[in-house]
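What follows is a short report on a single structure.
Note that one protein chain of the assembly has been removed; the remaining protein chains are unaltered in position.
Chains: A and B, in written order; residue numbering restarts at 1 for each.
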Amino acid sequence: MKQAATSLDTRTDGPGLYELSDETRRWAETQGIETGLLTVFCRHTSCSLLIQENAAPAARRDLERYFSSIAPEDAAAYEHDEEGPDDMPAHLRAALTQTSLSIPLMGGRLTLGTWQGIFLFEHRRRAHERSLALHLLGV
Amino acid sequence: MKQAATSLDTRTDGPGLYELSDETRRWAETQGIETGLLTVFCRHTSCSLLIQENAAPAARRDLERYFSSIAPEDAAAYEHDEEGPDDMPAHLRAALTQTSLSIPLMGGRLTLGTWQGIFLFEHRRRAHERSLALHLLGV
Partner (left out) sequence: MKQAATSLDTRTDGPGLYELSDETRRWAETQGIETGLLTVFCRHTSCSLLIQENAAPAARRDLERYFSSIAPEDAAAYEHDEEGPDDMPAHLRAALTQTSLSIPLMGGRLTLGTWQGIFLFEHRRRAHERSLALHLLGV
């Protein structure tokens, strides 16, 4: 049994889903692990992780609109406003989605389904440097 | 330290919570692992995973109704409609619940609480073949 860990850093430029499937797969599938477990961890509270539809851009736009509608920017609704009107909805959208993902590997490959992509879900308006921790273990 | 991995395939027949606690437990608790970690991963984006109340069928019906109400079928609301009116709400309900579950084992048993069951949450209307990836490691 062996393991590997790394940081995957990326720059976001406003709200939306940023696909990281290729970068993640490239790292996870080149560590000499046939059977194992990949963990992706988001080190922030105003962006999050999501495994979702990787083919239809319209589905991603609907996802973005949906989370904007159920956790809207609304200055009157939130007590916490020191970091701008998009900060508290960002925390809510992060709470509704994922901070960590666990994906098994079999046959040297992530077991992602055909239509599954790994996305960083940015909830803030300003550009941000975002950092994910990746951990892999197996044989 | 050793590990095991398998596929757990199941057929769903319309929306709702399908309990997989018995199948999952039977596999995870017969691999000779006393202390370890089980990962359950859903290989789809229009169904998802949930650990929830395993005793009261009324609680499950309420859960199903609730997710139908906060992410409703509504042709006018979504841009992505090529796969039918139940497809986009399925992605939303999946995004609000889980794609992966991580459950420790102690004393040879999953640490699930008394009232916790493992459920596949089907969000599509048509019958589907669904595939989960199970990964277990420990001693």
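What we mean here is this: contacts are C-beta pairs under 8 Å (C-beta built on N, C-alpha and C of every residue); 3 or more make two chains touch, one makes a residue touch a chain.
None of the values given here were measured: they were computed from a predicted structure.
Q: Looking at B:P15, B:G36 or B:P89, which makes contact with the chain not pictured?
A: Reading the full complex, the residue touching the unseen chain is B:G36.
Q: Could you pull out which residues of subunit A are in touch with the chain that's been left out?
A: 1-3, 5, 37, 39, 41, 43-45, 70-71, 78-80, 82, 88, 91-92, 94-96, 98-102, 131, 133-135, 137
Q: Tell me, which residues in subunit B touch the chain that this view leaves out?
A: On the side of subunit B, residues 1, 35-37, 50-53, 56, 58-59, 61-63, 66-67, 70, 96-98, 101-104, 106, 111-113, 115-116, 137-139 touch the unshown chain.
As a convention for this text, only the chains that are shown with their structure count from here on.
Q: Report, in whole Å, the distance between the mean C-alpha point of subunit A and the mean C-alpha point of subunit B.
A: Each chain reduced to its C-alpha mean, subunit A and subunit B end up 20 Å apart.
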